[in-house]
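Please read the structure below before turning to the comments.
All protein chains but one are shown at their positions in the complex.
Order of writing sets the labels: A and B. Residues in every chain begin at 1.
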Amino acid sequence: MSLKDIPVKLDPGPGPGSPETTGLAVALLREIADHLLAVSQGGERQVVELTNLPLSEGDLQLLEAKLGRGEVEARINAAGPTEVFETAFPGVWWVRYLGEGDRMITQQLEIGTVPVILEAHEEDIQASARRFPSMFDELDTNHH
Amino acid sequence: MKEHDLTLGEELRRQGISRRSFLKFCAGVASSMAIPAAMVPAMADSLAQARRQPAIMMAYQECTGCLESLTRSFAPTLENLIFNFISLDFQHALQAAAGDQAVEAIKTSMKENWGKYLLLVDGSIPLNDDGIYSVSHGQSHLDSLRELGEGAAAIVSIGTCASFGGIGAASPNPTGAVGVDQIITDKPILNVPGCPPMPEVMTGVLTSFLAFGALPEVDSLKRPRAFFGDTIHDRCYRRTFYDQGKFADSFDDEGARNGWCLYKLGCKGPITHNACATLKFNEGVSWPIQSGHGCLGCSEPNFWDKEGFYKPLSAGQWGSAEGIAAAAAAGVALGAVSAVMSRRNQNKISGGK
Partner (left out) sequence: MTLLDFARGPAMQIAIIIFVAGILWRLVGVWALRQKKDLSEARQTGAWVGGLKGLFVHAWPYKPFVPKVGAQYIIGYIIHLGLFIVLIFGTPHMLFFADIVGFTWWTLPGGVITAVAVITTLALFVALIKRLVNPVQRLISNFDDYATWFVTTAPFVTGLITNMNMWPDYETGLAIHLLSVWLLLIYFPFGKLMHSFWFVVSRYTTGSRFARRGGMA
């Protein structure tokens, strides 16, 4: 018997899961509808965490298919990549926080004008306003 | 301005790390700790307002496996942020300083941050013979822990040894090894057991300590509920096979190859609280059951002293069978005696006929 005779089978583990839908996706869509209505009437931003829900691969596909793609797509580089896209429903955003090698850390649906991660934070703006003038110092020194 | 006077937000901004990184970091931690996603911006805000947390990490009777596990997964860009949030003033394996210099570093940090620093401990502490079995720089680890514990704001026991005594406390426990909370009783203590512990748990614990100013909610064994609330069996992807009665009977049979449940091969998943079934090790690559081996129960006290890793959970722990043989003999003897007595009684009643 040689090593080749030993059948090796890799266990994919929990992996993608089943292609069947569980009904959770539809329940989630209803929840999103409620959130969207609330936000459209001036309510607060809402977030639905997807990673902690026992969604099957089929559920996620259904969600993606139903929500579709909108006008905005963005990739953020802060502590690794983050992908954001607007769904076909303005105000409903899909946010994927990724780690090294595009490993999924967590993904969320955000309902609001713009996902928080896209906005420049007040304090970062203040810091950049302070930093900006130093550019002129450099320009000046280069001139002389 | 001194390092410790800056808020984390200010300090990291100076290093070119934007608030988005905080947000993302908090989103990751919140998801692993089941904190509502809507709280993430507030969490990021208070984390940015926090000061860098002074921390001292002591290695006692240990194997450095815990540190290996922690540093391995802190490598990626996101997770290593946590190292920016704490000021690790002492860790003997990671720092350059050694000998007197290193001890000096502890003393200085202790004095400067008395009552404020976080003490991270890995390894058990021997009690026998005044703790002489584990000594660094002329000081027993027992004395060292008592001294450092006194000035700590809180203590985190990293790994099963620091939490419950670990392998050092395995029967017959020659050094009298115990976990931290058996020695220090007047400080908030958090146990993060596991052999090794899950790095995400450390990240989560430290982050919530910084963002919320307190250690997270714990169970009766002082383990953070967010990570240790469920058993492996509750979250195991092989659970459907358990429920269907499909088991691997040996490590190389059809069942094992099909990835069926490992209960018969001694899996301790049903009595083990940990998060590896969901978080997995090595950045989500795999975890023991996925690699085909039953859970050893490494985050539970005395996991090595339960009569074998391969004995099914429902099998008894017999010790020796002598007691049962003696019981059988005693039973027969008792029976014989009672029969003799009854016969005598019968004789008496029947008048010997």
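The rule is simple: a residue touches a chain if its C-beta (ideal position, glycine included) is under 8 Å from a C-beta of that chain, and two chains touch if they have at least 3 such contacts.
Predicted model, so just to flag it, every value in this text is computed and none were measured.
*Asks:* Could you tell me which of the visible chains the hidden chain touches?
*Replies:* Per the contact definition above, the missing chain touches B.
*Asks:* Which candidate, B:214, B:285 or B:332, sits in contact with the chain we can't see?
*Replies:* Missing-chain contact among the listed residues: B:332.
*Asks:* Would you indicate which residue among B:257, B:293 or B:306 is in contact with the undisplayed chain?
*Replies:* Only one listed residue reaches the unshown chain, and that is B:306.
*Asks:* Quickly run down the residues of chain B that touch the omitted chain.
*Replies:* Against the left-out chain, chain B lists 231, 233-234, 242-245, 247, 249, 263-264, 270-271, 301-302, 306, 311-319, 323-324, 326-328, 330-332, 334-336, 338-340, 342-343, 346.
Just so it is clear, only the chains that are shown with their structure count from here on.
*Asks:* In the complex, go through chain B and note every residue touching chain A.
*Replies:* Against chain A, chain B makes touches at 9, 13, 17-21, 23-25, 27-28, 30-32, 34, 36-38, 40-41, 48, 75-79, 81, 237, 257, 259, 280, 283-284, 286, 290-292.
*Asks:* Going by the contact rule at the top, pick out the chain A residues touching chain B in the complex.
*Replies:* Listed in rising order, the residues are 7, 9, 11, 13-14, 45-49, 51-52, 76, 78-80, 82, 97, 99-100, 103, 105-106, 108, 116-117, 121, 123-124, 127.
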